[in-house]
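All remarks here apply to the structure that follows.
Shown here: the complex without one of its protein chains, the others still in place.
Now for subunit A:
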Amino acid sequence: MGSIKLENVSKSFGTVEVIPPLNLDINEGEFVVFVGPSGCGKSTLLRLIAGLEDVTSGTISIDGQDATEIRPARRGLAMVFQSYALYPHMSVRKNIAFPLKMAKLDQAEIDRKVNKAAEVLNLASYIDRRPGQLSGGQRQRVAIGRAIVREPKAFLFDEPLSNLDAALRVNMRLEISELHQNLKTTMVYVTHDQVEAMTMADKIVVLRAGVIEQVGSPLELYRQPANKFVASFIGSPKMNFIDGEAASKYQAHTIGVRPEHLRFSRESGPWKGVVGVAEHLGSDTFLYVTLEGGEQFTVRTVGNAEFHHGDVVYLSAEPENIYRFDENGLAIK
């Protein structure tokens, strides 16, 4: 169980329309990631699904039932907040037990479920501590624990990893993915980090200014971006764009080439440029090149390329990996 369907859902705050009417299907068991730059309405969309905000128009159905007017707790969804929103005056055990207590389960049942969640999430060693005594990663686990004890139809995550340091973020990312494999519950995950989106999602929803730009699997978005925005948002480092004469050779207004699809040589090539910064990461090298026309290009190459500041480099694109866009930024198929 756990399919969510949004039909013509829109949201306005006063006269400002944050989300114009949109349609979206989230299938049972899917890991869906909403991704977009900050302020694109992805968190608002999640809160609409959660029921923490009322929709201005349209309907939200969960498992085929109209849930638009149902209050949050009755929708059967659990949410993990960005700040974790743990209850500071309660121990970890009481935090996790809280939703069960509110559902008026008997104590034995509550204890059983809390212990099981503690076991799954490895938090038994600090179950009697208060949130204030826990580290960021532990708090994150408690927040997830509080969500899973309810056995919800779907989990909603609102940028849950943004308060963690880089190493912990990678760990938790794996743990959440693993959790999804084990529970097979629908998960809706909001992030501004395209790496999180690419690594975790079954389906990515790219949003800009409340509008869905594209929906698809990570590789679909990578291979066939619908427009320039998606093309530049998905993939790291960003796609390089060039327009004008170079683009018209390919019958396009703008062409885009990903950093990993650029070839370079010291002797000759269609685009001549000067290396600004060369980042040697060991496994990869990133070259930031300024072309003659003033465009900034990023080149990614495997291994160590011996380039330094001020070197002249000639770039060319792998012909099969050139993305073409028209003057409205839409991809030309």
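Observations on the model:
The rule is simple: a contact is a pair of C-beta atoms (placed from the backbone, for glycine too) under 8 Å apart; a residue touches a chain by one contact, two chains touch by 3 or more; residues count from 1.
Assume contacts and distances are computed from a predicted model.
The listed choices are "Various polyols ABC transporter, permease component 1", "Heme exporter protein B", "ATP synthase subunit b" or "Serine phosphatase RsbU, regulator of sigma subunit"; the UniProt protein name belonging to the chain that is not shown reads "Various polyols ABC transporter, permease component 1". The residue touching the chain not shown here, chosen from A:12, A:27, A:83 or A:135, is A:83.
Summary of contacts with the chain left out: across A:132, A:303 or A:319, the touching residue is A:132. Considering the whole complex, the residue from A:20, A:72 or A:329 that touches the absent chain is A:72.
Contact between subunit A and the absent chain runs through residues 50, 52, 71-74, 77-79, 81-83, 85-90, 98-99, 102-103, 130, 132, 146, 150.
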